[in-house]
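A single structure is presented below for examination.
Of the protein chains in this complex, all but one are displayed in their positions.
Residue numbering begins at 1 within each chain, and the chains themselves are lettered A, B, C and D in the order written.
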Amino acid sequence: MLRYTIKRLLWMIPVLLGVSLLIMAIMEFCPGDPAKIMLGIDATEENVAELNAELGLDDPFIVRYGRFVVNAFHFEFGNSYTSGESIRSQILFRIPYTLTISLVSLVISVLIGIPCGVISATHQYSLRDNLTMLAALFCVSMPNFWFALMMITVFSLKLGWLPSVGIETVKGYIIPCIAVALGTTASIARQTRSSMLEVIRQDYITTARAKGQKEKVVIYGHALQNAMMPIITVIGSRFAGALAGSMVVESIFSIPGMGNYLINAINSRDYAVVQAGVFVIALWFGLCMLGMDLIYAWADPRIRSQYKKGKVSRK
Amino acid sequence: MMAQILEVKNLKKYFQTPGGELHAVDNVSFRMEAGTTLGVVGESGCGKSTLGRTVLHLHESTDGKIFFQGEDITRVDKKKLKALREDMQIIFQDPYSSLNPRMSVSEIIREPLKRKGGRTKAELDTDVERLMDLVGLAQRFANSYPHELDGGRRQRIGIARALSLNPKFIVCDEPVSALDVSIQAQILNLMKDLQDQMGLSYIFITHDLSVVKHMSDEISVMYLGQMVEKASAAELFYHPIHPYTKALLSAIPIPKVNIERKRILLKGEITSPVNPKPGCRFAARCAYASEECKAPQTLEEVEPGHFVSCCCSKKFI
Amino acid sequence: TTGGTTESAASGGSAAATGAEIASGEKKDTVVYAYPNDPESFGPLRQPKSGYSEMTYQIYDCLFTYDTDGNFVPSVCTEVEQVDGSHYKLHLRNDVKFSDGHLLTAEDVVYSLKMYSEDSNSSSWVKYLDMENTKAADDVTVELALVSEYAFAISTLQNVNLFYQEAYEASVDGMTSNPIGSGPYTLKEYVSGSYALFEARDDYWGDKASIPNLKVMFIKEASQRTTALQTGEVDCAYDVLPSDYSGLIAEGFSGSEIITDRALNLMFNNSSSSICQDPKVRQAIAYATDNEGILQAAYGGYGELCTTCSSVGMINLSDMYIPDDYYTYDLDKAKAAFSDAGIADGTSFTIMVKSGDAATTTCAEILQQSLQSVGMNAEIKQVEAAVFDDSQKDENSGYDISFNTMNTAGSKSSLDLINLYCFIIPNLHYTNEEGAELSAAAVNTTDKDLIHENTEKLTQLICDEVPYYAIASNATLLVANGALNEVVPARGGITVRGNYFSWR
Amino acid sequence: MSNQNLLEIKGLKVSYQADGKKVCAVNGVDLVLEKGETLGLVGETGAGKTTIAKAILRILPQPQGHMDAGEIFVDGENLLTIPEAKMRKIRGKKISMIFQDPMTSLNPIRSVGDQISEAIQLHEKLSKTEIQQRAIEMLEQVGIPGSRYGDYPHQFSGGMKQRVVIAMALACHPELLLADEPTTALDVTIQAQVLDMMNRLKAEYGTSVVMITHDLGVIAEMCQQVAVIYAGEVVEFGTVEEIFEKPSHPYTKGLFGSLIDLEQDVERLSPIPGLMPDPTELPTGCKFAPRCPNCEEACRKGAIEDRKLSETHRVKCLRAEEVK
Partner (left out) sequence: MRGRKCNGPARKKKESQFAAVMKRLKRNKFAMAGLIIIILLILIAIFADVIAPYGYAEQDLKNTFASPSATHLCGTDKLGRDVFSRLIYGARESLLIGFLSVLLAASIGMVLGAIAGYYGGVLDNVLMRFLDIYQSIPNILMSMVLATALGASTQNTILALGISTIPLHARILRSQFMTLREQEYVEAAIATNANDFEIIFKHVLPNAISPMIVQITMSLGLSILAGATLSFLGLGAQPPSPEWGTMISEGRNYLRNYPYLALAPGLCIMVTVLSFNLLGDGLRDALDPKLKD
């Protein structure tokens, strides 16, 4: 298990290298010279050249890439082109906001999504099932930024219950979290339903019933436990995408999170920030994926024993 | 004396698995005559299917030699393989997964013929019709899809497909295991009829001992990748020598009342074929195991036509 | 451009609070102000970012300012004494203290000027200064030396933030997040992208700011600023949507329309665009521009139409500067001018606008429609804000027409136009030797008459040649909670004064 | 109703709703089972064997399965009328069930010990350690070392899993065991082990068994009574001797004709032609009529009554006596 974990951690290194390379290459194609953008319309050619040299932007691609990589593995990203602030401290400052939103909404999603999915599955084709799943479909089909705007219209503008911007108070988190949770809840509910349907047809569920077990225990104890794998996958991938999962909502609500930071950086061509942000997001993604695999192993003895035998090759 | 159709010498097929080398078929030798049936029995996972597939070059053999009609076909090039496959065919166990669900019955049967070439469309049609008649499939099913048919009919499609290229030799990998007894009997009859009509040679793989007895001229018993006993069907049933064969035969539930049943109950189950130790692989479950059994065993002819791979075989004769 | 400093206040503002929740007389401890742009940096050296100066003015003192009528208003510098054409003396106060207690001296002013001149971002504000010979004569006097006589020398000095060496050098990030200035406020807390919290200084040399705590929330979306205003999350919002404005006023909020000198300009790229090389074409496009429609659709009618190529906010806008007909919307004339210039029907124009800028995009859409109705084709090309200026400057970026909002002036004088000529024309790739001579003559002198004369000639030139076409000086709408009493916009167009609500 | 009868099924009809069609899986089944005896249910795939067993325990798949008619008495109590809570007490305690496929009848993410304990804990008031003790005992009973209590199903081979399933079913010493093809998925040598063990445990606990299989060999070995099921009906019912020595229904005869006799070599087998009817559109009259060699006009009309050939032997065939 430990060996497997270490192997996976080591594997993250080339992935991160690749991610940085990819993103840097794409940014290379973005129109606009960061130095010119920073200096504004009045800048002279010399000023621009000077600044480019100062930022090291006149070095060849490979040199810049190498420098970025070396620094990144020390978790050092330099300063933002546009504001001059340390990117690391900015990222560390922003992550908690984003994570709060993502995690709160994930918790909401799990608490609502799973029971809905289970009820749907256990009452397949009933009115309740159809309604729940239709509602879930509506939720995944809605653009969440639009939903957020509509929530603002109703709850902030018309009713005046909730703030429309900012997150100084707990209330401020309500609309953003709901907007982010919307799609996730629906996906979890749908996934729960389909994997529950698969599981409750299995013989061991009938076996549990034949033992005289209560229906509740059969469903929540035996069936749900077994149906959890694909649900964990959905939750895990949302968790892994947490840092970028609320981008649009952050920008709507002016939340100083990672998403907002990145959108601004992309718009102002702050390559340093974009690269660092993507790097951190990919790092988080990798760690979460590893965490998810470990949770699989914890939840499923079959997978656990494979890890022990070292037989696992990634799908 | 009949012509020899297949000979296998020290055939080995090892799979590389994460846990180590898996000896699916280990040092198997046999020969069979044209127009006869060689039955292969053994427990699940003992390497029966792998043996059949390796002979057909669906798996590349790890070691050993395969002769078909006296010719060494262990390593063949593409062109030769193509010709070879027209002579050697396979029928699968699972009539569900062995038929492409997206092709209609006639398409499935027509495909190999079309590939072989040299036939006009009309000729193809008559050939398909002929094959369907041959295996007892009514023409009205020509445009049906496999999922619309029952297991028995599906298995007939599989047989028709195997026959389409006019092979001399067919590996039947548990062709009736998935079927109910009455359907099973229909298919077994069909296969026997076909053999008589066309002079086919079968390797008949099964774990159902009564079926293998009904079908085969000779039977070989496999255990963990190795052949432990081989004899003519009658000989094997009335005079089994290897302790495993004896246990196997005694375990068959006989559908008769008031008969005396003498069970030889084996301990435990077949073990893993990954990196097996040398020596008799059955020793762990054998009531007669002794020190001698730790040495490698060889298949020896203890009686004319009766081969046994057991160092203690003399004792049991 | 030299920064938006001049503006004229107009109507609407002082509507005394009706239906206000806060009884007048009750002082609010913290005023929350919604502002669209995050400065991102509070360092003293100027950043070319909208919203930057408005925030830093609270922290840093400047030397002096000009009021809405263009009069000199002393600040740290109480008097500017002209020694000769290129030498000045600045007399300073002796009681100005930085927020960390350091007493401001003439050395600090010289240091600030020097840092400005060395910084690539900021040097344009002091580029005429001869730093070698600019010195502190004593603690309260700075001797300013210019490279040569220059009309804008003093007026642009107001953009310099004052700071001092030890504090600046002690800071690791150029005081980006921990500014130390001598202004009326100190920065308490700054969450970039979210808000900044200012606290009034007790030991400020001037009157203590009447709002003890000022919180600026950065809310990018105009509609959300309105929402925040309505829900009471903010007390005052800068730049609300025209479509929301009257509704807010009706609800009892007080508002002001700030008409700054920002003129909305239609521009032509002359040097590279094959179609727009010809002045006739540019005139035709000017005729095709429905300036009234634009003012209505893009700005809700809040603003003033331009009657000449300079801003209506220009103070001494004499009649001499206003032509009889400044290309009033007339499609027939446009059509005629196009055919005059030999432009075939169906010729395609590319209109470039900043992506995400709803107002200029609307302008482009309206022009597109007009051009289509005179038989031309037009395509709108959106360029991201970050690279817009760059693309506009780049003669090869393939646009014919571009819309942008620009400040036309740096001071409250007829120099505005010249200023415009000096700063905007170069970006249009428009070359005209006569114009260049006229503007140079006007800039490199301090003689008022000469300036006036040249300005008149330049106006004529620009109105005929139309290198750019000024549409309107649009208003920025400011709305405050009615209880915040009188809202008076001041410097930078955003500062508000009032009994309970005043900034500086 | 004789007091000796542990189980008595009368006129059981079960149907499934699938794809908008009604699948008549069980069409009026009458069965009796005496205490301590073993009843074999034999029939082709899809004949309705599993459905009968599930109906007894009232665990038909919901919402598809539906009990249309009939009564099921166990110890004189009609199981179909008692409330669900009481039924739960019966499941696993008085009646328990073993499923066809040991690979899928065990919850893959619970240890086998846990799964056995669960059955005990539901029905016996014992302390935690006692329950565990009992579970370990059960494991050892079926020949699995108690030390493997904490192991998971995937760590066991097929035969061992089936033993675990049996241990689980017998953990509360049920009076009636419904064994649904308990050895079909196993190899012959393992099947022999399991059958042997079942016989031993049955004797030990005095359990009555309903043995479902389509292997007549297993029936011959294990059962006293046999019911031959065809298309959801019991076409022949009798003692094992009667069925094997005097098969009277043409279907039963056909079944024996399809079997391979190990002692005699025959060139060809004599299978029943055709297929079982589609359970969504069953023929009226004798369900076997379309495949029957002796079919007459009368066979195709109206329901066929049971004929008693002896006290214990009945057959659902109009011509049972005539055709020999």
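What we mean here is this: contacts are C-beta pairs under 8 Å (C-beta built on N, C-alpha and C of every residue); 3 or more make two chains touch, one makes a residue touch a chain.
Note that the structure is a prediction, hence the values are computed from the model and not measured.
Within the full complex, the residue among B:S61, B:S98 or B:S216 touching the omitted chain is B:S98. Remark: the omitted chain is touched by one listed residue; of D:T45, D:Q62 or D:S310 this is D:T45. Shown as candidates are B:A178, B:V228 or B:C312; the residue that touches the absent chain is B:A178.
Summarising the interface, chain A meets the missing chain with residues 14-16, 18-19, 22-23, 26-27, 29-31, 130, 134, 137-138, 140-143, 145-147, 149-150, 152-153, 157, 241, 243-245, 247-248, 251, 262-263, 266-267, 274, 278, 281-282, 285-286, 314-315. One chain is missing from the display, and on chain C it is touched by residues 221-223, 226-227, 241, 243-244, 247, 290, 293, 296-298, 355-356, 358, 361-362, 365-366, 368-369, 380, 382, 384.
Counting over the whole complex, chain B has residues 53, 56, 58, 82, 85-86, 88-90, 92, 94, 96-104, 111-112, 115-116, 140-141, 143-145, 147-153, 158, 161, 164-165, 177-180, 183, 207-208 touching the chain that is not drawn.
Going forward, only the chains that are shown with their structure count from here on.
When the C-beta pairs in contact are tallied for A-C and for A-D, the bigger tally goes to A-C. The innermost chain, defined by the distance from its C-alpha mean to the mean of all protein C-alpha atoms, is A.
Using the average of C-alpha coordinates as each chain's centre, C ends up farthest from chain D.
Taking each chain's centre as the average of its CA atoms, chain A and chain D sit 52 Å apart.
The geometric centre of chain C is 90 Å away from that of chain D, both derived from CA atoms. Computed centre separation for the pair chain B/chain D is 32 angstrom, with centres defined by C-alpha atoms. Residues of chain A in contact with two or more other chains: none. Those residues of chain C whose C-beta lies close enough to touch chain A in the complex are 40-41, 43, 48-49, 120-121, 123-124, 173-174, 176-177, 191-195, 217-221, 224, 227-228, 230-231, 233, 384-387, 389-393, 423, 427. Residues of chain B touching chain D in their complex: 43-44, 150, 152, 180-186, 188-189, 192, 207, 209-211, 213-214, 234, 237, 247-248, 250-258, 261, 263, 265-266, 269-270. Within the complex, the chain A residues that touch chain D are 124-126, 201-204, 206-214, 222, 225-226, 299-302, 305.
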